[in-house]
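With one protein chain removed, the remaining protein chains of the complex are shown where they sit.
By letter and in written order, the chains are A, B, C, D and E; residue numbering begins at 1 in each of them.
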Amino acid sequence: MRVDGREPLQLRPIHIETNYLMHPEGSVLISVGNTKVICTASIEDRVPHFMRGEGKGWITAEYSMLPRATETRNIRESSKGKVSGRTMEIQRLIGRALRAIVDLSAIGEKTVWIDCDVIQADGGTRTASITGAFVALTLALNSLAEKRSFSKFPITDYLAATSVGILSGGKVVLDLNYAEDSKAEVDMNVVMTGNGEFVELQGTGEESTFSYDQLQGLLHAAQEGLMELFEQQKAALGEDIIKKIESRRKK
Amino acid sequence: MRVDGREPLQLRPIHIETNYLMHPEGSVLISVGNTKVICTASIEDRVPHFMRGEGKGWITAEYSMLPRATETRNIRESSKGKVSGRTMEIQRLIGRALRAIVDLSAIGEKTVWIDCDVIQADGGTRTASITGAFVALTLALNSLAEKRSFSKFPITDYLAATSVGILSGGKVVLDLNYAEDSKAEVDMNVVMTGNGEFVELQGTGEESTFSYDQLQGLLHAAQEGLMELFEQQKAALGEDIIKKIESRRKK
Amino acid sequence: MRVDGREPLQLRPIHIETNYLMHPEGSVLISVGNTKVICTASIEDRVPHFMRGEGKGWITAEYSMLPRATETRNIRESSKGKVSGRTMEIQRLIGRALRAIVDLSAIGEKTVWIDCDVIQADGGTRTASITGAFVALTLALNSLAEKRSFSKFPITDYLAATSVGILSGGKVVLDLNYAEDSKAEVDMNVVMTGNGEFVELQGTGEESTFSYDQLQGLLHAAQEGLMELFEQQKAALGEDIIKKIESRRKK
Amino acid sequence: MRVDGREPLQLRPIHIETNYLMHPEGSVLISVGNTKVICTASIEDRVPHFMRGEGKGWITAEYSMLPRATETRNIRESSKGKVSGRTMEIQRLIGRALRAIVDLSAIGEKTVWIDCDVIQADGGTRTASITGAFVALTLALNSLAEKRSFSKFPITDYLAATSVGILSGGKVVLDLNYAEDSKAEVDMNVVMTGNGEFVELQGTGEESTFSYDQLQGLLHAAQEGLMELFEQQKAALGEDIIKKIESRRKK
Amino acid sequence: MRVDGREPLQLRPIHIETNYLMHPEGSVLISVGNTKVICTASIEDRVPHFMRGEGKGWITAEYSMLPRATETRNIRESSKGKVSGRTMEIQRLIGRALRAIVDLSAIGEKTVWIDCDVIQADGGTRTASITGAFVALTLALNSLAEKRSFSKFPITDYLAATSVGILSGGKVVLDLNYAEDSKAEVDMNVVMTGNGEFVELQGTGEESTFSYDQLQGLLHAAQEGLMELFEQQKAALGEDIIKKIESRRKK
Partner (left out) sequence: MRVDGREPLQLRPIHIETNYLMHPEGSVLISVGNTKVICTASIEDRVPHFMRGEGKGWITAEYSMLPRATETRNIRESSKGKVSGRTMEIQRLIGRALRAIVDLSAIGEKTVWIDCDVIQADGGTRTASITGAFVALTLALNSLAEKRSFSKFPITDYLAATSVGILSGGKVVLDLNYAEDSKAEVDMNVVMTGNGEFVELQGTGEESTFSYDQLQGLLHAAQEGLMELFEQQKAALGEDIIKKIESRRKK
């Protein structure tokens, strides 16, 4: 039994509240257990310098935590005057992952800015950000699609992320909370499409290592959780948008 | 009639949700119309360098907006690597205002960090921050008080803030939303204690000016609104805490 | 009696030396008692990005202190690599105040840079800066006007600033020096036009508060001082420029 | 056949020159094909603040490229005044990986600073850095060990890294050069110990995805290359050090 | 004849106003023609980290220009967030030069901060800064000496600086103003002690070169000017301080 009473391969309760804010083209408040992230998608009518003239869009992400999202208060990165290595790593991951399921040539020379702001943290903030950002992005692009801006719906598949890990003693668990994460021997984040293909795989055994067999166990656990996350995303997006995505999915 | 149908001296609907987050010692989500701010109070067991050894506490505030709290996305101050003049002005105001109603010698050598993070902006974000931060601060100090840390309750009066302004045509209005604020000829923020004394008064007539008589009209309007805000704060804090504050108020 | 022998509503000696430096279009060295500020106005033939194409001018201000303007040496903001909140607040105030008495559409797409550099500080540096900057700005715009650049003289009224405060014991005083300022219970800066209209009003009662009646006393004291400051500005500017300003003043 | 004539699972020529510099406790120049990295290990007699008093050591890494290590000149990060997200990600990876094969409690309260400076880049700079840094680190700790500073030799296993990828058309290849890397559909970095256990696994399919079966092919290719890299490291370190490492390896 | 009517080896008019500011331990306003610099010396009761416990003092210098000291306005270094290479070079030069004529062990563990703020620039700002800073430094150390803090007077000789150059056509000139400096083929700054020994010699022929014979001519010209500068410094310091310096000078 886990510290919060869950089974090894059981996700924490998921809640996705869509259109959470009035200004962004797409927004959600996603809760994964006690982890809560506001994800917004903002559309800008131009692309970065290095992409001008190619007729394609771009997706970029930023990630931040409120200072008191955590047990002890963190100094704001704006006060420090620089963004930490951890933050940069996470925002590069979020952007890269989302670009894998968007047909960038279908959206024209537009940039979608994804902002993931963690208001409460209890482990798994980067995977909750990806799972929530997918929904915010889809809502934003759908609202553009409804104004007939696109010839094809630009989202080509579902995308979600979760964490898996090996606790001391060797037990493989799904969706680690902060207490588990800080003691795990191995920690792996898996980003997957609705078709079950990998987009990102990041496994780390700080001060520890893992074998080929353990890797297989981790991948299996992740897949279990991701299938449930796709169902939650579909429920949040609704029938109409599901149909548009299905029209673009490879079978 | 105003753009959103209010009377000239009518506040927007107020909602204060206490204990909004799990980690901070005190936290609220305050809504003033569409303006929404998460206010947290975090207690640290030391004071800044310049105050060590005086046996007194300190209160400091930080203010920020989510990038998409506004109609168009703002660049994060952490990405720019520096905090804007507007942000600094607001966080200095919040800290200074709160220190006026706290008996710093009653809390010992502790710092209370106030964080006001605007998640949705529609005018009046600095005054909503002060009104909400007062509640978060009181909750945090009350939780310390319940552990018998203090000989006297450190909050000595209520504190709230609102804006008043003069629209083109000369009409005095209370609690301006963004559409009104951006067109107002004169804009004034008033911070007041429960006893009706001024803590801060900041009136500005950019590209305009205001007379002594108009000033009196603005002060009257502000007082109307502030009395209602004190009632909302009391409702959020509850009877038990009200009694403790009343025990410290000058009559 | 005050610490330096002044009456409660008496200003310190004022001296305004015009054309203090050889390069700027307008410059003064203003002394208010021991507070000394070099104010310059520099004209640039373009406006900031956000104002291009509107056919209007812009006025922006910067403020700084020499490291040893004060009793103990301050670290340069250039060495720290960032500008303090206090500095930002002051330079925003100076720019906003000056824009209230300039007809920006009369100067075309030009920026006036105001630089206020405090070489010796003894309280009231921000109000001395505004009072001096008004003269430097007027001299700079007059030199442009003499080259027939403008159809109308762009200065529409006088502008000066002073401080008022309440000392412990409740006495209202005008033009506080540093010793008074650091012990005052209430501190208020008032920026006013020659017509007696308010441009900015910033009253603060850090660790203290002030009543409606005290506010009236402060406003009265400020007005006394400001009338004398306008006379000093007129003496520094001379008859010729006074006539041009009078031609634009509302009666 | 690959662009440089290699077989799919063939590494580029490896050269490891030990004691390349006179000052560092350990240093190598590692060449992997045309990719050349100077790796140094510097020992400091204290640990970071957060680790004081635990009796354990720490290992931290920094990574940089000479401006003209690449085809077109890059702006120095010191001139930009900040370190890029890519650099931070790489230096966090190098430090984390090395800590997995060091018995930190065996080295006492010392920090080993690893510096990886790429002087010529042709793909695979982060994996060459890890492979070279392992040798520099081992040399530095061995020189300390020879002064009898340690009760146990602190290196507990070999550590090397390589890249594998899937080229368009689906061919799995080992040790991608820059030309291959910039066109690969999937790119994976694998860090492994001499015992064949994973330390880090980072697979990315930007604008692409990969299946479970493809993942198995990539892992197999990586293992081939890593076995050869361990042989090169042993040849560089020499018999004496190999014996010390073997004494700590788990069988 | 030179552009301002001077003979080739004639200095511009020098004026040194001592005790120019009320707060610093030593201060001057030095004018060298139209170049005007405020030099202050501030004494701090500790030395930098790297010198603690050696029983010796330290002297460090900072240099800055007001934004409108020059013909066109310069952006403040505090606004840019960094200090330019030119500024750093100058402040390192000033500090190094002054340390050559101070007996650091005679002042104990104190730091003297020299601040040179150029309020008007017309060439030769760095040499005017050194010449003025010597006087400010001597005044500050003398005021300490009068409180019997030192066993020996810490100033061991006079120190002044000037520029010499070669104009196009080959004419050697002394004390170049801005118009001459910007067209000179060779520019040399010479810092010398009262005994005629060199402290710093910095000759530069940007886009040009100079021969051994020309060098001798430049050195001769510099010596002429420096002798006159020492007389000006003595006049500013007065008999009493001159005697103290003479007691320390090597004959």
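Keep this in mind: a contact is a pair of C-beta atoms (placed from the backbone, for glycine too) under 8 Å apart; a residue touches a chain by one contact, two chains touch by 3 or more.
Values in this document were obtained by computation on a predicted structure and should not be read as measured data.
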Touched by the hidden chain, restricted to displayed chains: D, E
- request: Tell me which residue among D:Ser78, D:Ser151 or D:Ser168 touches the hidden chain in the full complex.
  value: D:Ser78
Task: Since one chain isn't shown, list which residues of subunit E touch it in the complete complex.
output: 82-86, 88-89, 91-92, 96, 99-100, 104, 188, 193, 195-212, 215, 219
Statement: Against the hidden chain, subunit D presents residues 21-24, 27, 34, 38, 40, 42, 44, 62, 64, 66-71, 73, 76-83, 87, 113, 115, 117, 119-120, 122
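Keep this in mind: only the chains that are shown with their structure count from here on.
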- line: Excluding subunit C, joined-chain groups are A, B, D | E
Message: Give me the set of chains touching subunit B intersected with the set touching subunit D.
response: A
Message: Given that subunit B and subunit C are copies and touch, would you call their interface same or different according to whether over half of its residue numbers are shared?
response: same
Query: How many degrees of rotation bring the Cα atoms of subunit D onto the matching Cα atoms of subunit E, given to the nearest 5?
result: 120
Statement: Whole-Å distance, C-alpha centre of subunit A to that of subunit B, is 34
- line: So, in whole Å, the Cα centroid of subunit A is separated from that of subunit D by 29
Message: Two or more other chains touching the same residue: where does that happen in subunit A?
response: 81-83
Query: Does the chain-touch network form a line, ring, star, complete graph or other?
result: line
Touch relationships between chains, expressed as pairs: A-B, A-D, B-C, C-E
